[in-house]
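With one protein chain withheld, the remaining protein chains of the complex are depicted in position.
Should a chain be cited, it is by its letter among A and B, assigned in written order, with residues numbered from 1 in that chain.
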Amino acid sequence: MKSLDPRVGRLPEIGEPGIIKPKVTLDQFGSFEVFVQPKEGRSFQHEGVVHAPNLELAYILAKETFTRRNTCFSVYVVETRDVFVSPLTDGTTNAYDLISDVASTGILTYEIYHLAKRGKQHVHAGQVSAGSPEEAMSEAKKKFNSKTIYNVWAIEVAKIRMTSSEEMDYWTTLPEKKFRDAADYKGGDKLKTFLEKSK
Amino acid sequence: MYGGGNTFEGIRTDSIALEDPIKLAEFEARIARGEKIEPTDWMPQLYRKQLIRMIEQHGHSEIIGALPEGTWITRAPGFKRKMALMAKVQDEVGHAQLLYSAAETLGKSREQMIDDLISGKSKYSNIFNYPTFTWADCCFISWLVDAGAIVNQLANAKGSYGPYCRALDRICAEESFHLKYGHHCVIYLASGTAVQRQMFQDALNRWWPPMMHFFGPSDKISTHTEVLMRWKVKMGTNDDMRNQFLDMYVPKIWELGFTIPDSKLKKNAEENRWEYTEPDWEEFKRVINGDGPCNKERLEVRRIAEERGRWVRKALSSPKMEYVTPLA
Partner (left out) sequence: MKDLPLKELLYKMADDLLILGHRNSEWTGFGPLLEEDIAFSSMAQDKVGQSLALYTILHELGEQAPDTVAFTRNANQFHNCVLVELPNQEYDFSLIRHFLFDTADSLRWESLTKSSYIPLAQLASKVKGELRYHTLHANTWIKQLGSATEESISRLQNSLNIELPYALGIFEESIYEKEIIESGVFPGEKILKAKWELKITEVISQTQLQLPNLDSITPKIGGRIGKHSEHLQPMLDEMSEVFRIDPTAEW
């Protein structure tokens, strides 16, 4: 294809222009929820979703999709299917009031996330031990119900691809990548010199 | 990067009459008190439909918007520009990813969105249908088109739909680097050699008309949708956004000693509105409907990219996969 972009000029001829082959279902795979810990000591927070063929690739792709900027101390991913979700409330209704009390029968570990305000991200509240997601919600109610929360998530730790201790150095050079920071493009002095010269 | 443009042209509001009036009243009360709508909330059909359309088109604008600047990605002069442009174009792809994910929460699959882009069914910001002839054209986009997009995005970030607001918060943070980088590039061209100054002046002459189209048709000829404003889907009129942009950036362009190719352009201080030559809305219509200099190329590049990647995606698909709507 002739183009001003030399890369486009090098693109292969594939298929036929204008003939669209519609995508098959799951061409873009399923989704994985991504959780980021911005600084050491701060809580993990939900950041968004990646599409990926499996958990390991979801981790690898999430690392760049969600932690290539700003600061990051750690990241983890879990398949959307494995996040258990409470009812969503509004106004003055506490989601925990809609969660039934269930006796705990097991010792799986669950991460619990809270939505403190609609429009914000879910933030990590802590861990509970339970035999099922429903039990985990009930345990969370006992442990973390201190103020009005609009939504609760429970995620079994075994389903999560965490960052291992050797992998913490992925983000060592992040603070130095100034070429992606607004602060590295201070045109003020150059502008000032130019304006003075133009007078 | 997205200017709103003609997203809301030609919409029909008759479906509202068919909605449950009690649920509708609760929904509108929630928006009025500033509480965000989240994916599992009840919402009117029209709200869902218009949000999908807007967010999806915004996503398409990002992935297509990566192409005019991508034209110069292999030729950026010097390490500082090279690395910045690589990061900036990457961010456009990243923004598409964030926006498609937000639109997915409303029930449309990413597969369908990509198909609709490539087939021409869904639109994207018209400005990307124009060619970046020189490095200075690339800098124009990095500075002023991004500036326009930020005006729009900052407004939309205060909208009613949670997932879109969250995506926009992230996008606005990254755009601040884009804007500063773009302005930095233009300051260097302005204060550089005669060749550099002229390169930007030429680019400005070419890009000013599409820039005036960026925020969509003027209020007097575009559809007014009071309900979309009430539902905080549309956050300001096209002319309001355009005036905000002119307020913020015309002085900065003039400050660098460049001439904007519109002799009528001036601020009417009493009315607090900019006066300018009425943009050619017939051209805008022509280009957005497929007859611009780069429309065919932009979509063909996307079609080829998807085709080339098909074997990769096919290889890694597995019967264990199941699609579940993203949560937030």
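Keep this in mind: a contact is a pair of C-beta atoms (placed from the backbone, for glycine too) under 8 Å apart; a residue touches a chain by one contact, two chains touch by 3 or more.
Please read these numbers as outputs of a predicted model, since none were measured by experiment.
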| item | value |
| --- | --- |
| Listed residues B:P39, B:G94, B:G148 or B:P279, member touching the removed chain | B:G94 |
| Those residues of chain A which, in the complete complex, touch the missing chain | 6-7, 10-12, 28-29, 50-54, 56-57, 60-65, 68, 166-173, 176-177, 179 |
| Interface residues of chain B (partner: the chain not displayed) | 63, 66-67, 70, 72-79, 81-83, 86-87, 89-90, 92-94, 96-97, 100, 135, 185, 188-189, 192-193, 195-196, 301, 304-305, 308-316 |
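Rule of thumb we're sticking to: only the chains that are shown with their structure count from here on.
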| item | value |
| --- | --- |
| Between chain B and chain A, distance of the C-alpha-averaged centres to the nearest whole Å | 23 |
| Sites on chain B touched by chain A in the complex | 30, 35-38, 40-41, 67, 70-71, 73-75, 80, 83-84, 87, 94, 97-98, 101, 104, 109-112, 114-115, 118-119, 131-133, 162, 165-167, 170, 173-174, 176-177, 179-181, 183-184, 187-188, 190-191, 255-257, 296-297, 300-301, 303-304, 306-308, 310, 313, 316-318, 321-328 |
| Touch list for chain A against partner chain B, complex | 1, 3-8, 11-12, 14-15, 17, 20-31, 33, 46-51, 53-54, 57, 65, 68-70, 80-81, 83, 85, 88, 90-91, 118-122, 151, 153, 179-183, 185-187, 190-191, 193-195, 197-198 |
